[in-house]
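Have a look at the structure that comes next, please.
A single protein chain has been removed from this complex, and every other one stays in its place.
Chains here go by letter, A and B, matching the order in which they are written, and residues are numbered from 1 within each.
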Amino acid sequence: MDALTLVVAGLANGSLYALVALGLVLIYKTQDVVNFAHGEILMVGAFIGYTIFQILGWSYPLALIAAVLLCGVLGALIERIAFRRLAHEHHITLAMVTVGLSFTLKGAARLPFGGDIYTFPPLFRDTPPIVVGTAVISPQSLVTISVAVALTLLLWFFFRSTTMGKQMRATQQNLRGAQLVGINTGRIFSGTWALACAAGGAAGVLAAPVSLLYPDMGTNFLLKGFAAAVLGGFESIPGAIVGALIIGVIEMLFGGYISTAFQQVSAFCIIIVVLFVRPHGLFGHRPTHRV
Amino acid sequence: MRAATVHKWFAPVLLLVLLVTPLLTDRYIQYVLNLVIIYVIIGIGLNLLLGYAGQFAFAHAALMGIGAYTAALLVYRLHVSFWIALPAAGIVATIIGSLGALPALRMKRVYLALVTLAFAELIQWVMIHWKWLTYGTDGVKLKAPEFFGFSMHGDHRTFYLLLLIAVLLYVFAKRIVESRIGRALVAIRENEIVAQCNGISVARTKGLVFALSAFYAGIGGALFAVTLGFIVPESFGMFQLVIHFSIVVIGGLISMYGSVLGALLLTTLPELLRGFQSLQEIIFGVLLMVFILVMPAGLAGLGKRKGWLPQEILSRNWRALRDRQAAAARDAASRENR
Partner (left out) sequence: MTPLLRTNGISVKFGGLVAVNAVDIAIPEGVIHGVIGPNGAGKTTFFNAITGLAGLSTGSIDFAGDNITRQPPFQRARLGMRRTFQSVQLIPQFTVLENVLIGLHDHIRANPLRSLLSFSGRDPAEEEAQQRVVETLRFLGIESTLFKRPVELSFAQQRFVEIARALVARPKLLMLDEPAAGLSPSEVQGLNALLRRLRAESDLTVILVEHVLSLVFDVSDRITVFDNGRVIAEGAPADVEADPKVKAAYLGDGHA
């Protein structure tokens, strides 16, 4: 298989991982919590998309919008109900809550969708793949990359230019300071979760046409997104995005040139190697002690 | 009855009751009881790592699976006696589990979760796809072990084996947590810097607790295999991990009683909800969240607060010290009054 083809396919996958990683880093930076349920948010988004597109028969863009909005609301609700009270708890406590949430969502998805493995019908059945030079690019990949890029730009714009976005950045840098200047940090937390889960939901709908849908599908994406965030040092969104793209591409190259079986574990191996060489990730900073 | 008397006699009486239980139970209840005992062992192992030492690792179900498969394959393929396969399972799990200490030392705590989660997925994948070794999804059968020609077939006989091992492992763990090791674990959980400044080698201690936790998981897995008589890869995936986490969180972190209470509750619960995996998952997930939000110290914490359960202070024989101090204080007070 041609290298360029693999690279583009890898970028498409990487874009999905980037959306997941983005959500993970957002929540971590604001609240110091790793959301272990993030894969399940993606899964929920995928099934929302499936319901809207396949069951209700509406259009794909509508499915995307619905997943984004509903997952966003879900995220805000989760924050309000579960995390608001836990702001100062031990990190293990917070992590365990997200683990419990992950199980709950999986179980809840199994009720309507547990019996089977579902497939999302391909969107571009009749469109031929696009050929650019030696690369053969599937239309789906293009859609995935474009939507992911669009969402990322939207987010970037949001953080740079809107009031709430700036307040979020302020809260991330200094919680106490933000509270002191009167920022409604509660609302910021809800907003952060909403954005993160919206990104996750989008990833789910984008993943649906190229992945099998089943309640346990989230773990794989969580791992990849997690891995990407780790490469970025878990402290920068651009770092996580770059990390995600790297993982997506390397995965594809390993799969194409070594073996498809190896593809699954290649992300895992990259992480182990990187972390042992540079424990603070490719883009992170060495931690300093504060006593 | 005075608290001290209750405390002294509780364990022996409980033991006596347990010893005669098989005479009173039917097969099904005995089976569930056996599972409870196995999950006490599993729970203790995870509590040491997640509770006492505060290490957020996701590998416990995978290590249980490694123990189960080691024992089952040794018995089934190599016709090794179970009495050798059992410790072998523990050792193999310990060696692999100790590797978890490496990311715990080198990387930010958040990465430990990632690495162990990926590891768990990897082990599942190996169990399913390395058919030449594990028979994949066909599973492995394990026949009942023999004790000097006396077959331990049947849940009632297996019970005694399980009880013996569980009691030994419980006492062993209790001695460890009531020693400088136990205190070091909690010190590392709460404040690694203070631990270091008091001469605790965080590296050595973490290595120790990962190894210990894995050993318990491995033994628990081997016993699980022999109790069920048949194991498949699916048994050791994320759902198994749900059960483990639920046991220690709902039972109570940083508590030996917590592991027991959690095992009791969370082994019987799925049996009551047989065949509804999705419902079980939802209930476990919700219970986990509710307990963390409302009762972070678990049932054991509640019990200790209300005085139903004795305190768990991590120093061996602390009660003797407390009594000596109280007696000395009384003497001093009465001398003053004279």
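The criterion applied here is as follows: a residue touches a chain if its C-beta (ideal position, glycine included) is under 8 Å from a C-beta of that chain, and two chains touch if they have at least 3 such contacts.
On a predicted model such as this, the values are computed, not experimentally measured, just so you know.
**Student:** In the complete assembly, which of B:15, B:133, B:197 or B:273 touches the absent chain?
**Tutor:** B:197
**Student:** For a quick check of understanding: of B:165, B:225 or B:314, which residue touches the chain that isn't displayed?
**Tutor:** Only one of B:165, B:225 or B:314 touches the chain omitted from view, namely B:314.
**Student:** Sort through B:18, B:144 or B:186 and give me the one touching the missing partner chain.
**Tutor:** If we include the chain that is not displayed, B:186 is the one touching it.
**Student:** To test your reading of the contact rule: which positions on chain B touch the chain that is missing from view?
**Tutor:** Per the touch rule, chain B residues meeting the hidden chain are 172, 175-176, 178-181, 183-184, 186-187, 190-191, 193-202, 254, 313-318, 321-322, 325, 329.
One rule holds in what follows: only the chains that are shown with their structure count from here on.
**Student:** For chain A and chain B, what's the span in angstrom between their mean Cα positions?
**Tutor:** Chain A and chain B have C-alpha centres separated by 34 Å.
**Student:** Within the complex, which stretch of chain B touches chain A?
**Tutor:** Against chain A, the touching part of chain B is residues 50, 54, 56, 103, 106-111, 113-115, 117-119, 121-122, 125, 129, 193, 238, 242, 245, 249, 277-289, 292-293, 296.
**Student:** Residues of chain A touching chain B in their complex?
**Tutor:** Touching chain B from chain A are residues 28, 34, 36, 82, 85-86, 89-93, 95-97, 99-108, 110-111, 114, 216, 219-220, 222-223, 226-227, 230, 234, 261, 264-265, 267-268, 271-272, 275-276, 279-280, 287, 289, 291.
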